[in-house]
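Every protein chain except one is present and positioned as in the full complex.
So, subunit A:
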């Protein structure tokens, strides 16, 4: 996105949660913006990645000290990235994560409220706020109220965080507030719980359910955060709540086949046991909301993102997944080998034409689809 660079940002930008990959990438990207004078990168631990010329401020957003940082540096744009579902480092617990998510946001918003220089606030949220349930509409819009609110975990954190952000927006109507609800973020080397799940050699799935999933690419995440942190484009508005997701939908079964990883359909209670077993050996985090996502799936509407925010993602859900799959390494049943096996079977039956027919058929099928 070349336009992203032309949008003038505020002079001093503060980014939280920079010890994570995504936060670090955003910090490096903001520095390339010529209109930004200073970037303050805040986190509790020193990041292992390079932050460029950004000033790293070791501060805990759960403590009021962050308010002093805001006022002393006359920060005008705050990008709150420290709302995540995965603990940073192996020793961090879920309880401390929740505290960073919820208490951290409360403190940060309190500090922002007292800092008159703040003009713009961008919060990284997640489509987890909608939960996953069979009784909800198939596609969530920003205004959809889920029939059952998430009862715990990261999903509940995001609901609470968004509640505090709405309260802040009421108290400081002069601040432009953008809440970006990201679908599952994937990309080469992504470190989200879902990416860890897809890295398992055999994917445990819930028997009798094939959830619809949506992904957003890391590059698009950075682009849209830049767009939300800058001045709005002409004819567009970059404050409000927006769903951010790549176009299209993939089913879990499709994902597994594209990865070449066999699935192990399991009864729902057994999935919970397997999840806790895997968690205890530290392989992956099977949080309850993750199991719900892998049971019922979740798809969001992105019309607001396109029409109001004026953002068009560079990757579709499928392209995002392909990019991610390429970084994972082959599974036990790589799709190209499976395809070759079917071709070999066809050749043995004397059906040399299969490749051609397959291509023809696929073409006509896509044509039909686009036509419909």
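Just so it is clear, a contact is a pair of C-beta atoms (placed from the backbone, for glycine too) under 8 Å apart; a residue touches a chain by one contact, two chains touch by 3 or more; residues count from 1.
The criterion applied here is as follows: contacts and distances are computed from a predicted model.
Per the UniProt record, the chain missing from the shown structure is "Acyltransferase family protein", taken from the list "Acyltransferase family protein", "NADH-quinone oxidoreductase subunit J", "ABC-type lipoprotein export system, ATPase component" or "tRNA uridine 5-carboxymethylaminomethyl modification enzyme MnmG". The chain omitted from view is touched by exactly one of A:65, A:86 or A:253, namely A:253. When the omitted chain is restored, the residue from A:173, A:269 or A:350 that touches it is A:350.
If you put the missing chain back, the residues of subunit A touching it would be 134-139, 141, 144, 206-210, 212, 248-251, 253-258, 268, 297, 299, 335-336, 338-339, 342-343, 345-346, 349-351, 353-354, 357-358, 361-362, 365-366, 368-369, 372.
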